[in-house]
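Notes follow the structure.
What you see is the complex with one protein chain gone and the rest in place.
Showing subunit A:
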Amino acid sequence: MRRLTGDPVAILVGGMALVVALVFLVYPLVNGLLLAFVRNGSDISLANLTLVNFERFFVSTSYRHAFMNSIVTSGGATLLAAALGVPMAFAVARVEIAWRPVVLALSVIPLIAPPFIGAYAWVRILGNNGIVTQLLIEYLGVRPPPIYGIWGVTIALALSYLPYLFLMVQGTLAASDPTIEEAARMTGASSPRILRTITLPLAAPAIAAGMLVVFIKALGDFGVPSILGGEMQVLPTLIYYQIHGFFNLNAGSAIAIVNVLLTIMGLGLLALVNRRSVSTLTGSSRGSVRARGVGSRIAANVYIWFVLILALLPQALVALYSFSLRWGDTLLPSSYGLDNYRSMASEAFTTMGNSIVLSGLATLCCVIFGAIAAYATARGRIAAKWAIDLTIMLPFVLPGLVVGVVYLGAFNDGPLVLTGTAAILIFAYFTRRVAFVFRSAATAVAQIDTKIEEASTVCGASWGTTMRRIMVPLVAPGLLAASILVFATLIGEISATVLLYSANWKPISIAIYERVLGNELARASALGTICNLATLALILMASRLAGRSMSDMFR
């Protein structure tokens, strides 16, 4: 049908993309899957297949607890995020509030800042001597439950991933066709009745999808439970201790599979919800109608800023902490200065440099591979929808710790040894983020009419010329924005990094993590603030390039 397949350049490019996919995506995953079914120390072979690694979920209390804790903290975080996020989405979308763009931009910050950087700030907020704890005891006489353990992990996870849910629900509520609610009003329905019978049912799919995103993200999070968990373990931390403590890749792979299965169950639920959802977006050019009453505006503003302050408190505290010289049992630090930055300057410089190199090269790989794969699926004969659906799920299904485990298993020995090199981090980052770049590129390619390519061909251009002069310039802006987003979020990546990094290539995220574990919180905060600011600046740049608001880029 198209003459693409006959072009030697196209075949070469496509073939290279296929090799990369096999070596760095398919091979580690299949290998990890097999490792889980082999006893520690045995080779992978048919005779050695066993279920012994999974048996521990039934016999070991630490495994059983980790399993339950994962479900409880992720489930709790999901419910808490929904309880806080849905009313906030409603307030932002349906009430006329001041500074809407500011509210939306601020709401994204918890997503930009790596969750583990803010996690230990919760100790300063709700710990024994925390700010809120002190205020609560002084004014209300109540002492909150201890921050280390289920309670703290749940709160920190909920507030870290709340923006995903908020943005999805807010988007749906803001875009829904006002004539539907007007039609309900014409039949004589009261406002509460419309809310109950029309608005909420129409927003339900977005709420469910948002909740599942929070659940899946929380389930895969390593940084927060490893810092705030205390004695409590969840599946990702259990994987970490199996590898770090015993270097038992087989046990680690088995836990990873259980973790992935839980995630897939979540995704299955999401698919069910999506199948039942009805399209609420119509061609109406009007946005939804916003309440203008003074009472609703005051209530909405108070609530919105309450949730925003709560979600931003940890990051604000990290910034404050970074300037503190002494902070004992007092409410606020007793003296301030730049000493933390001064003492961290050279380490920040080296580790940030490492992070930039690692993330930059990984991003480059994502862009090259993602763009080629996107073009092949969007324009070639491959069943595009199937591939795109699969890759949308890939980053969800594979939490960072899982990618870390399968990479250790695949590249620790055997034909290709990469452990201890920068390459293993680069390719692990690639595996975690390529789906995102692929999707951005696929969307960009799909928006370009195939007739434009045909017009170029009819004008006499070869496949290569058409790519260079037409397709690449058209796809570039969207792809650049996506790649900056990937680059920025990789700088704070910890859950795959923590298993794969080596001393020569220590990124800034690990440097922060080590300081937190060493209880050098002020210095960790200085590094964390540098990391946060760099990430924020990059994402602002990306949103400028893409011509989209920051909140749109995370939807």
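Here is the rule we use: a contact is a pair of C-beta atoms (placed from the backbone, for glycine too) under 8 Å apart; a residue touches a chain by one contact, two chains touch by 3 or more; residues count from 1.
Just so we're on the same page, contacts and distances are computed from a predicted model.
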Field: Protein name (UniProt record) of the chain left out of view, among "Nitrate reductase", "ABC transporter ATP-binding protein", "Aminomethyltransferase" or "Basic membrane lipoprotein"
entry: "ABC transporter ATP-binding protein"
Residue in contact with the excluded chain [from A:Val59, A:Met186, A:Val294 or A:Val458]: A:Val458
- line: The listed residue (A:Ala105, A:Ala174 or A:Leu474) that touches the chain absent from the view is A:Leu474
Message: Give me the subunit A residues in contact with the hidden chain, please.
response: 1, 3, 449, 451-452, 454-462, 465, 469-470, 473-474
